[in-house]
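Every protein chain except one is present and positioned as in the full complex.
First chain written, first letter: the chains are A and B, and each begins at residue 1.
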Amino acid sequence: MKTTKNFYEKLYQNKVCFYCGLFIILISLCALLAPLISPYSFDQQFPSKALEGSSLKHWLGTDHLGRDLLSRMIYGSRMSMAVGIFTALISTFLGVLYGLVSGWLGGFTDRILMRFIDIMFSIPTLVLLILVKVLFDSFIVIEHPELKALAGTLVALSLVSWASLARVVRAQVLQSKEKLFVEASRSLGASSFRIIFIHILPNILSPIIILITFQIPSNILFESMLSFLGLGLQAPFSSWGVLVDEAWRSLSTYPRLLLAPGLMLFLTMLSFNLFGDGLRDILDPQLKNQI
Amino acid sequence: MKGLFLALFLSLCSCFFTKKQSFYTNYNLKESFRYPILSEPPTLDWNKSTDRASALIIQNIMEGLTEYDFSEKEPQVKAALAKNWTNSKDNKVWTFFIKDNVFWTDGERLTAKHFLSSWERLLNPKTASEYAYFLFPIKKARKYNQGIIKDFKEVGVKIGKQGELIVELEKALFYFPYLLTHTSTFPIRTDVIEKKKALWTEAENIVTLGPYKLYKWEHDKALVLIKNDSYYGKAPSIKNIIFYIIPEETTIMNLYQSGRLDVATPLISRDLPFLTKRKDHYFHNILSLYYYGFNLKAPNLKNKKVRQAIIHAIDRKEIVQLLNRGNPISTSFLPQGLFAYNPKIGLNFDPEKARKLLKEIPPQSLPSKIQIFYNTTSDHKMIAENIQSQLKKNINLNIELNNQEWKTYLQRLKAKQVEIFRLGWLADYPDPDNFMNLMASFSENNHTGWKNERYDSLILKAMVMKNTNLRKKLYDQAQKILLEEEAVVFPIFTDVSHILISPRIKNYPLNVMSYILFKHIEVKQ
Partner (left out) sequence: MSSFFSWIEKLLGPTSLISFFTLTGLSFFYYKIPFFLVFIFIISSLVCFFIFIIKKNLLLYVLGRILEAFLTLFIVSSLTFLLLRGLPGGPFDQEKNLAPEIQANIEKKYHLDKSLTWQYFYYMKGLSRGYLGESYKYTDRNISDILKDSLPVSIQLGIYALIIAFAVGIPLGVFAARKQNTFFDQSSMLLSISGVSLPSFVIAPIFILFFSFYLGWLEPALWEGTLFYILPSVVLGLRPASIIARLTRSSILDILSHDYVRTARAKGLNETSIFYKHILKNAFLPVLTFSAPLIAGILTGSFIIEKIFAIPGLGQHFINSVTNRDYPLILGTVLIYSSLLILSNLIVDLLYTYFDPRIKLS
């Protein structure tokens, strides 16, 4: 209990980290409450008002289809954040599981498992991403429209990003395996399962949490990269990447379209990175050179 | 220390010996024309090339027996390498006399033999050319391509006594000379190919005879054509043509704006409201149709009335306005500007009628949701999204959009795992048969699963007929079956091509086939 209180105190003291955390919460709220707060729906078209500048009715103006840009930004945050967070969770789950097994079993199994990760790294990320996404989209049918738009990207990103997590977790497990309390409980006859989940996992929790915070912005980045390449979300859903892509297409004629999504993408990534930095300083200052 | 000095000495030496590389942006502007292409030409082997970037280059370094003439209202052909040609009364035997003042860039004179060897190569199954079908109208050509006939001598092409090329067709075909404008039928030097193997299309090996010759080909970066001094015709006015390979439309626009290109095409449709006001903007129709098709095998679309209702419920004008490209809407399956185009045929926008049609269907058999399939590009997305909202608004029909990566989409189309799908068709040759053929039961490009004997017999009859009113009537009848009675496809608009042309360029050819011969272009002094 004391440590948690200590944590919040430290968090509050670290101003940058605190405000970044606030900003993240704000964005997440925006994403969650998108249907309530956005003035229009993300796909409502006003063809007569296409490409208008900002006005009282449309704060950020409209796009080429006459859709309200602000609403598309708000709904875009929903998709971008969903990809960022869910992918981080899935890939963390996979990575932690893999890292735990590999680190705990050690020996030959560990070598084989780590070699597999090496091989995963040797395939260019973008190629792997596209392969997995195309395969997933063509073979798995999902009914729910919003989920359907996301699922391919989610799965592809998760499958690509778990490997680096697994490496770090394995290293952590190897370290704590040598520690005294593990030795002690092992000599007392505790089962592997018990040792892993009661002793080791809580011990390596803080690096995992920090890793998740760093995973999220990199996932958001990858999602927008995919969308920029035209391989991202299904229409008419928007994400910040989709909006940046649309803005890039009319760079020489309507450069202002780039402003809002570019800025939001930048600010969100910035606050996640700064927040992760702060979190690391608070939770586990020794991790600095590992992550 | 010694090492350091030695290394420095060597480096300095090398700096003295080397020169600046020449680069294309430094070419004399008065003599050059700079044109963007979206992708590296996959091959310049004209027997094998299939795409537009390659065709554009080949058309300017090579010539065929005939070439298009766009001075009339509808496209015509005129002689190019052929002096003239005659045809038998039944349109089955064609004789081409070849110009005798044509020389290849290596000095050899052009003869009918070069045509014969090109066509043999095109049809040879080992060449595996995708456009072999251009010569399928020739007697036994298809059988040779299938490997049933092994000897090319049996195919209906031979060289006459005076060196003329005699072609015997399977069926009477009055538009046969149109096919010979296509790059795949151009003459070829098989002796050069045998000597240089796969590298024969590189700039230092290729042997051509057109107004330009290939001077340099830096893969993925640029191609340079230079005036061919041994060209038999009128010498072109521009000395260098530089093709830059630029994969992004936005980048093309950026480069045009900064004066690095003389032409910007294709333009991004969402930029058009801004661009159409400019003085250097031009646009024209092309013989290409954008259409949606119904998969008749899908249970939701089995009912004719559902299909008719959907077509009636969509206002094409709204789509065209949204695209903002100035596309003429088309209810007909033939694009505007083609023989037999008839704006009166096809189902119009009529939401009342659409609702009435739906009411005639028992409610339990009404589809609750229909899927539209399209491949992922921004324009297709925009159109699909608009159709979705129109159908919701006009007949309260729920549409689910389903976009797919291009090859996945094609595979789905082939396997008929689609409901409503989008496709386009760009004319191979300017004849209605090229379009009407698509929906015949024997066509590989009919993805609707629709079969109609009456339709098949009508278009087969029209195919061998001369351009007359009777032919037009036959096509009208066929279209009525296809578009109104059965409502199998839903034509939306004819494509247009938008282009920005720098004011320093004169006589840039704009035509319905996007057939660009750079020999006509001039630079203003």
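The rule is simple: a contact is a pair of C-beta atoms (placed from the backbone, for glycine too) under 8 Å apart; a residue touches a chain by one contact, two chains touch by 3 or more.
Keep in mind that what you see is a predicted model, and the values were worked out from it rather than measured.
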Touching residue (missing chain; options B:V77, B:I98, B:A132 or B:I492): B:A132
Touch criterion as defined above, residue of A:S28, A:S138, A:S185 or A:N203 at the omitted chain: A:S138
Contact with the hidden chain (one of A:I123, A:L147 or A:A184): A:I123
Omitted-chain contact residue, chosen from A:L51, A:L100, A:V155 or A:L274: A:L274
Residues in chain A touching the chain absent from view: 115, 118-119, 121-124, 126-127, 130-131, 134-135, 138-139, 217, 221, 224-225, 228-229, 244-245, 247-248, 251-252, 255, 258, 262, 265-266, 269-270, 273-274, 277, 288-289
Touch residues of chain B, complete complex, unshown partner: 2-4, 6-8, 10-11, 14-15, 17-21, 23-25, 40, 42-43, 45, 48-50, 125-130, 132-133, 136, 142, 145-147, 198, 201, 218-221, 244-248, 250-251, 254-255, 257-258, 260, 405-412, 414, 423-425, 428, 444-445
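Note that in this section only the chains that are shown with their structure count from here on.
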Whole-Å gap between the CA centroids of chain A and chain B: 44
Complex interface listing, chain B residues touching chain A: 249-250, 253-254, 257, 268, 270-271, 273-275, 318, 321-322, 324, 376-378, 381-382, 384-386, 389, 400-405, 408, 411
Chain A - residues contacting chain B, complex: 43, 45, 47, 50-51, 64-65, 134, 137-138, 145, 230-231, 234-236, 246, 248-254
